[in-house]
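A single protein chain has been removed from this complex, and every other one stays in its place.
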């Protein structure tokens, strides 16, 4: 019998400041490339984070994974480190990495991938605004 | 010429009571595994159900499938049986199956798979809350 | 100088089972009046609760009321008592009161009115579904 | 090293009138097939358009694609031509093509595919209403 | 004892075509005043309609008004006449009245006011888009 794979999704959120800037580029070039997202004093977002976990439904629980446990992992590993922070200044992962939505999603994936059993597939969806969002891996 | 495949989605909803409980486990173990979702007297949700049907666009209608017809099938086969019901007590599919979101999605898939032409691929997305949802098949 | 009054809103949610039934009426009459909401074995909802507090902006904090504190009061007084419960069976306020959205909103108002300083005006908005909601006081 | 592929999404909207009708069919047959969507004098929708672009994250910018640039392309190529228009009468793509959601999504895909570098994968999601939407390619 | 007044809200929707035009003005003037909303061949919207009814909670039912009954009235009196129609051409109320959101809300109010017991206060909220909406009476 083929096992039934189901994807489960948990949505969390965090509020953070950031600016887009590449220190390898000149100030003028950064302004051209990143526009108002390059504002010296930062701006911010209400990020909506969706974590997708795919696996087999457990016969005893009827769960792919306990979403309460998944939520706790996301809160401990991501939300507590990112929420009400300045991503550029307060979060070490972005000390040398531009905090675009793409890069934030990859960082979150790597953080959670290390904490979630490899028997599960993992995907991250990150909304920077209601109209701009990203998914990793594609 | 390769035929163009398009996915179409229809969203419906139902309101139901349920509790998570596995009669093979002790009451204590059920409380540990399912927490407040194990509440003896049930709790409930506004379930949002999205049915995704993938197929070729019909040259005469410009439709993959008539969404009115799809909506009617969902209403007759799922909504009328699940809406304003207690999933554990009133819906026969869950007499011996724990009504987790994962299992509800699989049950709905199986119900609709039997009613929708096999030339179409079928997928179910089920929101238990705005922050917890599942997709089957993954 | 006239003081500036601002309204602040905090949104919380809870998931509960309920049924509409008036024990003073016959079973047949209850079925006619409440339709499928009268289902013997209950059904349920994801209730969205919005608490509106109106008052003067504090010159020191810039707050009408600390929304973190308001959220804590709502959680302690309402969410912990209502969430993942059967309103008819598990919540004493509805032992002799039909848990319509109107009555739930009035009950929540009375609970919170006793806990929130009378210098504040208070209003409750309660969504039973996305399409049905109530406000008290009107 | 394998390059990291990320999908980025940009949501735009347009408001348009349309009717569903196939001139190869009789008026009676069109009425049967398309129901109230066949109304002679048109009806309309607030279409929500999501454009998904998948590619490698650029090491200099941290972007898959500049979403401001993507938004400008969508506005110039799609929104300016479709917004506040009658799709059947004002948009040449639908002179001989029934403007179902499926066909509108395919038309938008073809328009944007010609304007977006082939190194990117492209997908269109189009909401006709909150409850009816389509995705192309499937 | 003062009776408790509660407001109840029911949300419905309809999809319609319209154009803004005042036949008393010249074509040029209409174009200046109404811009792209004046498009000769119409455009359209998914209108979201919220009907607010305020009254005393009935001691027997716990209802202000039966929302199922209210929904039926809205469907019969408004949705069936407006949905999948061209407001300018198909709905007699707008034969001599510009179908702005303001005027549509007033028309709906007048239609429903005649059908809903005068013991109830009535208010209409009408969303033309997610970003533009109106309320009547103010």
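Worth a mention:
Note that the chains take the letters A, B, C, D and E in the order they are written out, and that residue 1 is the start of every chain.
Basically, a contact is a pair of C-beta atoms (placed from the backbone, for glycine too) under 8 Å apart; a residue touches a chain by one contact, two chains touch by 3 or more.
None of these values were measured; they are calculated from a predicted model.
Within the full complex, the chain left out of the display is in contact with A, C, E. Contact with the chain not shown here comes from a single listed residue; of C:25, C:57, C:97 or C:138, that residue is C:57. The chain that is not drawn here is touched, among residues E:6, E:20 or E:53, by E:20. Touch with the chain that is not drawn comes from one residue among A:37, A:78 or A:126, which is A:37. Chain A meets the missing chain through residues 13, 15-18, 36-37, 39, 41-46, 83-86, 89-90, 129-130.
Touching the omitted chain from chain C are residues 4-12, 54-55, 57, 60-64, 66-68, 121. In the full complex, chain E makes contact with the omitted chain through residues 20, 22, 24-25, 33-35, 97-103, 105-106, 130-138.
The criterion applied here is as follows: only the chains that are shown with their structure count from here on.
Comparing mean CA positions across the assembly, the chain most remote from chain E is A. For the pair chain B and chain E, the distance between mean C-alpha positions equals 34 Å.
The distance from the centre of chain B to the centre of chain C, with each centre set as the mean of the Cα atoms, comes to 29 Å. One finds 41 Å separating the Cα centroids of chain A and chain E. Touching two or more other chains at once are residues 130 of chain C. Listed by label, the pairs of touching chains are A-B, A-D, B-C, B-D, C-E, D-E.
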